[in-house]
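Some chains omitted; the rest stay in position.
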C-alpha cells in the first residue's frame, strides 16, 4: 500500500530523518513531506514580500507563506505523524493535529510519557501514540505492508 | 446580530467571566459556551466509565468525554475566542484553533505580545489577535451591534 | 447545554427507557429519539406500499421506510448511544455506528465486557464505552450540565 | 473502466481470493485492497506501541492502527464488497457498510439467504446483494467491461 505521510512538529532533532531512513530500510512505498524545517528560512519565508517593522507582521507573513505549503501538504497526505519534543511551545504541531482531526485525516502522535497530561486532547483524537521513532516505523511498516 | 461564541483555552484566570460580563454590560445578544473549566472535574470526566491504572488511559477517557461536549459546541458556534496564557502548554487551545481553521470557523486569539513568535501559525489562521479582554469585548460589540 | 441524543440498537430490553428516566431525574435538557423499537411495526413498515412474496423485498421495503426516519434522526442528533445486547446479530447498530463515524457524529457504545473483542472496531471510533445504563446517564449528565 | 475495490468482512474463508482470481480470469482492470486478514497480525497490530494489561486497551490500540489502513483504503476505493459469513459477529463488516453509506461509497453485500432479516438495514443501503462469489465477479465484470 502506497502512502503519503506528513511529518509535523519539532524541528530541533532529527526524528524526521530517522523515520525516513527506518522506512527506507524496510523498502516501504511511502512519500514523506513536511513543513520547512530550517528555522531561519521558515521565519523569513515572507521577507521577499517586503520588510516589516513589527515582529507580529513579519511572523504573520512568513507563517502564511508557510501555510501555503502546509495546507496543501496536509490536504494531500494520507496520514500525519505529529511530534512533540521536550522544548518550546510547539503550538503549530497541536494546531496541525486539530486541523487533521477536523478533516478526518488520521494521525499518530510521537512524544514521551511525561507530557501525556497536557497532550490528552491531542492524543484523544489520534489513531495512535508512539514514544519512539522505532514504534512509528514499525506502525508505518505494518500499514504499508498489508 | 445574535452570536454563539465558544471560549477556548486557559482555565486558571477569569478571562471568560470578564468577557461575558463585558458583553452583558453592553447588552449584546451573545450566547457563550466553553469546555468544562473546572480542572478536577475535567480530568475526572471519564472516571464514571471505570477506573484505569495507567494515567494515559484515564486521561484518554476523560479527554474523549470532554470532546463529546467540545466537538458539539465548536460545530454550533459562530466564532471562537482562543486564549493563551503565560503558563502551561495549552496544546488543547492550539488544537481547537486548528480544528476551527479546518472547519472555516473564524476565531480571535487572545494573548500577550511575548508569545507572538510561537503562536505565529495559530495567529496566521485567525481573524483577529487581541492582547486584552477589553479588545475582545470591543470587537464582539462591533460585530454584534451592526 | 441542550442535547439531541439518538438511541440505536437492541430493542428487546428497556435500556432506552432507563436512560431517558435517569436523565429526567436529573432534569437534563436532552431530547431523545430512536428508530421504531416495536419489532412488528418495524418489520411491516413497508407493507402499506404493497405486498411482497419474497422476504428479501419485504424486508428491503421496510428497512428503507425505517431508514427515512433514522437517516433524518442521525443527521439531526448531537450524540448517539449505540447499544449491543447479548442476543441477535444487531448489525444495524454497527451500521449506525459506522454511519455516525463517517459523519463525525460522536457516539457512546453500551455493551458488556464479554463482547469487547468483536466490537473493537466499533469501540475504536467511539468517544466512550459504557457497560451500564448508569454510566451513560452519568456521562450525559456531565456533558449536559457543564 | 478501471476500478478500486475494497473487500470487507469475513476473514475465515477464501472468498477474497476467489473474487480476485475470478476477476483475473476475465482480465478485469481492478485493484483490490482489504483490511489485514491475518487474524493474529490484526489483533496484535498495536502491540508495537506498548503492552496493555487490559484486553480492552490492547484491542483498542490494534483496532485504531488497523483503522489507519482501512479508513484510507475506504476513502480511496470506488466500490466495496462487504461479506457476512455464518460465523462470528462481524460487526466490523456492518460498521464498514455504514461508513460507506454515509460517504456515498456504493457497496455490494455478499451473504446467504438465511441472514436476510438481520441484515436488512445493511442491504437497504447497498447497491446489490449477492449470494455467491460468482455473482460478485459477474457484477464486477459487467461494471468493469462497459
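Chains: A, B, C and D, in written order; residue numbering restarts at 1 for each.
FYI, a residue touches a chain if its C-beta (ideal position, glycine included) is under 8 Å from a C-beta of that chain, and two chains touch if they have at least 3 such contacts.
Only a predicted model underlies this, so the values are computations on that prediction, with no experimental measurement involved.
> Total copy count of the complex, if 4 are in place?
Full complex, one repeated sequence, 8 copies overall.
Note that only the chains that are shown with their structure count from here on.
> Which chain's mean C-alpha position is the greatest distance from chain D's?
The chain farthest from chain D, judged by C-alpha centres, is B.
> Name whichever of A-D, C-D or A-B reuses the B-C interface, so over half of the contact pairs are the same residue numbers.
A-D
> Report the inter-centroid distance (CA atoms only) between chain C and chain D in whole Å.
Inter-chain centre distance comes to 23 Å.
> Among all residues of chain B, which ones touch two or more of the remaining chains?
64, 67
> Looking at the complex, which residues from chain C come into contact with chain D?
Touching chain D: residues 55-56, 59-60, 62-64, 66-67, 84, 88-103, 113, 115-125, 129 of chain C.
> Can you name the residues of chain A that touch chain D in the complex?
These residues of chain A touch chain D: 1, 3, 78-79, 104, 106, 108, 127-131, 135, 138-139, 142-143, 146.
> Can you check the complex and tell me which residues of chain B touch chain C?
Per the stated touch rule, the residues are 33, 36, 38, 41, 45-46, 48-50, 61, 64-65, 67-69, 71-73.
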